[in-house]
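Heads up, the thing below is written out as structure tokens.
In this view, the complex is presented without one of its protein chains, the others remaining in place.
Let's look at chain A:
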Amino acid sequence: MSKSLFDKVWDSHVVRKIEGGPDVFFIDRHFIHEVTSPVAFLGLKNRGLSVLYPERTFATADHNTPTINQHLPVEDPLSANQLKALEDNSNEYGISHWGLGHKKNGIVHVVGPENGITFPGATIVCGDSHTSTHGAFGAIAFGIGTSEVEMVLSTQCIMQPKPKKMRINVNGPLGKGVTPKDVALYIISKLTTSGATGYFVEYAGDVFENMTMEGRMTVCNLSIEMGARGGMIAPDETTFEYLKDKPLSPKGEAWDKAVAHWKTLKTEEGATFDKELTFLTSDIEPMITYGTNPGMGIGISNNIPNADAVEGGVATYKKSLDYMGYEENDSMLGKKIDYVFLGSCTNGRIEDFRAFASIVKGKQKADHVTAWLVPGSHEVEGKIKEEGILDIITEAGFVLRQPGCSACLAMNDDKVPSGKYAVSTSNRNFEGRQGPGSRTLLASPLVAAAAAVTGVVTDPRDLL
């Protein structure tokens, strides 16, 4: 029987099948961070277990870290305690640890690929739902809970039933001002936040083939927002080119051997999917969300839909618009905004800063807008400086902060105040996600940049 890319990677990692139950599923690479790992280590200690393969786990601090003055002690004692727990646990069990201040520190889903920890055909987990990012390399990557973190630490396996398979095809050239983020937000708006629950997605079609690795990571990152555990894209020359010579990528003969294997990781002709969807790029324009879940997105020139035009309950929909302070049929263009956040594991890579700079170059930040520009890692920060992007954004009145998850989930001090509107390149617009009472509009770096200089929701195509 013809196999899909997903079948090939999944089936080659099953240690044992349980009748009427899940598969015992082997994990090649495990990322941990300070928030979802401490209780897992506590569990190990309580049971008297050790870490089976410490060399397969990588720790980085990102979720609650400050994005200014990282050389100073962390002020919040609870955050400092979690950071110390990560460091102590990593040291105790021999796990590589890139803590705050380490030159390789950054958001877990940015530093993993940057360092060649991620590779095609790998199985990758982390106690973070955006682990789906690594699917961009043709890996099966997904988020897990803390109980599972403990399982991976102690046995390098988790127990998972094999998900159903979905293929999403998108073909055609991308229009002016349309980015990978818009493609993803468009798909989620069509599927809703539960449309892919129970499935693992393969993205196929020339749109993804023509994307850079950064773009593919943005798309795969957002797979969880349609309910999918993860999404993946078949590895190709773009993938190999990105990974070659990364610090932890295989070298020499091992590299050649690996690439030869990675080239076989494609969906075969005739492979079947439980669900298949096809979209056209001609229908996709720059997107923005207007509600309180990532499925509530529209093309930026469209109006907010009527309650009777959307799937689901009217009460839930109206509660959502009420929270946002918006009305049915409102136009999003021209809506006043207060904050702009560029960053996160979704859009905190060099390409995202290039896109942002392409719009703000020669313009000025709107006076009433507070902007947080947060690189995904020190490596991204370095490139921003090298490429002259820092000069462009500084001249336009912006300040570059230090790496971390920052205002995406607002565990540190980067909180949007209650009632304020933020155009954010992150991944979730849930109630209070960016701070209690905050109102989030998800969008691409181009839309964020356009809003940052005009102070209102603006079509980036007017500024390009």
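The rule is simple: contacts are C-beta pairs under 8 Å (C-beta built on N, C-alpha and C of every residue); 3 or more make two chains touch, one makes a residue touch a chain; residues count from 1.
Everything that follows uses one rule, which is that contacts and distances are computed from a predicted model.
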Which name from "3-isopropylmalate dehydratase small subunit", "Cysteine desulfurase", "Multiple sugar transport system permease protein" or "Acyl-CoA dehydrogenase" does UniProt give the chain that's left off? "3-isopropylmalate dehydratase small subunit"
Among A:Gly99, A:Pro250, A:Pro305 or A:Gly397, single out the residue that touches the unshown chain. A:Pro250
Out of A:Asn81, A:Ser96, A:Thr212 or A:Asn302, which touches the unshown chain? A:Asn81
Hidden partner chain, touching residue among A:Thr65, A:Asn105, A:Ser129 or A:Ser444: A:Ser129
Residues of chain A (touch criterion as defined above) contacting the omitted chain: 15-16, 18-22, 24, 26, 28, 35-36, 38-39, 42-43, 46-47, 49, 52-53, 63-64, 76, 78-79, 81-82, 85, 119, 122, 127-129, 143-148, 150-151, 154-159, 161, 163, 193-194, 197-198, 224, 227, 229, 250, 257-258, 261, 293, 312-313, 315-316, 319, 409-411, 418, 428, 430-433, 436-437
